[in-house]
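Only one protein chain is missing from this complex, and each of the others stays in its spot.
Moving on to chain A:
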Amino acid sequence: MQIQDAGGQLTSRATYQLADLADYLARLVLPFLGALVLTTVVLLTVDVAPLDAYRILLFGAFSTPIRFGDMVMLASPLILCAGGLTLTFAAGLYNLGIEGQVVLGAIAAMIPLRLFPDLPPPLLWMLSFAFGAAGGMLWALLAASLRLGAGVNEIFAGLGLNFLASGIALYLILGPWRREGSASSSGTALLPRELWLPTVGSLRLAPLAPIIALVALVVVWWVLSRMRWGLEVRAVGLNGAAADRLGVPAVKRMAQAMAGCGLLAGLAGTLQVLGVFHQLIPNISSGVGLIGLLVVLLVLARPIWVLPVAVVFATFTVGSVQLPLTLGIDSSIAGVLQGALVLAALVSRGLMQRRRRA
């Protein structure tokens, strides 16, 4: 399951678990400290009191119900993406095409909304989610078939397909799906209000979003850690050739892992359309796929850690909106903190491994 520790030491199960836990805590704490140091340096260079900035970044998203709702609406697609990516990481695949899968999911989710606007909303939502999931899955399978059939590394296949997906979205927005009488890359017309996912009171929080995300995450955890399928996927991820020789259908498992990831990414895209933007915009993914990759890099593809880390990342992003207003600094500092976290995690992980080998 841990890619980095493949072929680790033989230890008794109990000590392994204990060491694993300590190891894991260190892995979470050290990167956090490292990232704090890095971000603090950045903040100090622009003359901002770091504590004020951190208070906003860490707690800002919890200061009002509205901000909390926005945080949940950002965390939900993020959890879906990161959950999906744990599948592909387990299979040893680097699905950088996840952004495109979110976009394709969003595009596909629009199709039933445009074709059958008169159906009752709950039915339309179901159709929309089904289409979105299928769209994301197809796009992932396209990357997978390039990898498995044509030998194109899935990283580059995915990146290429990302561009293609945004191109399609842009074409639809400026072309066939444009607002009546205008052509603007700002997006399609807003969906009618009755098609927006229902929200809690006047908040933008649509409860269906976190429910779908959490259910999906539980399913990912279940199949990866409790089912034979997950074991086989992990075996493929650790050593595909060996797994193949032992009778695991490696190619099939990789394709399935990609398909699963694409499906979840497609659901994330559907949420962006139905619950967040209520229209198709060129940047419909708003980067949740890329942030999802950061989350997964940080938690090393362990599904249970996806939830807290995704929430923390969403918290940074939502909190950061207040930064320019209250402290006069740009909100991109949240991105600095997120990037620094991942970087510090990778560095500390590398250092620990070297120490262990020594």
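Assume a residue touches a chain if its C-beta (ideal position, glycine included) is under 8 Å from a C-beta of that chain, and two chains touch if they have at least 3 such contacts; residues count from 1.
The working rule: contacts and distances are computed from a predicted model.
Participant: UniProt names the one chain left off this complex as which of "BMP family ABC transporter substrate-binding protein", "Polysulfide reductase NrfD", "RagB/SusD family nutrient uptake outer membrane protein" or "Branched-chain amino acid transport system permease protein"?
Facilitator: "BMP family ABC transporter substrate-binding protein"
Participant: Hey, which of A:T40, A:S225 or A:N239 is the one touching the hidden chain?
Facilitator: A:N239
Participant: Which of A:L190, A:I211 or A:L351 touches the chain that is not shown?
Facilitator: A:L190
Participant: Out of A:P117, A:G149, A:P308 or A:G328, which residue would touch the omitted chain in the full complex?
Facilitator: Checking each option in A:P117, A:G149, A:P308 or A:G328, the one touching the absent chain turns out to be A:G328.
Participant: Just one of A:A35, A:C81 or A:L96 touches the chain that is missing; which is it?
Facilitator: The missing chain is touched by A:L96.
Participant: Just the residue numbers, please: which parts of chain A touch the chain that's not shown?
Facilitator: Touch set of chain A with respect to the missing chain: 3-4, 6, 46, 52, 55-56, 59-60, 62-64, 66-67, 70, 74, 92, 94, 96, 153, 155, 166, 170, 174, 178-179, 181-187, 190, 202, 204, 236, 239-241, 250, 276-277, 281-283, 286-287, 290, 293-294, 297, 317-318, 321-322, 324-332, 335, 339, 342-343, 346, 350.
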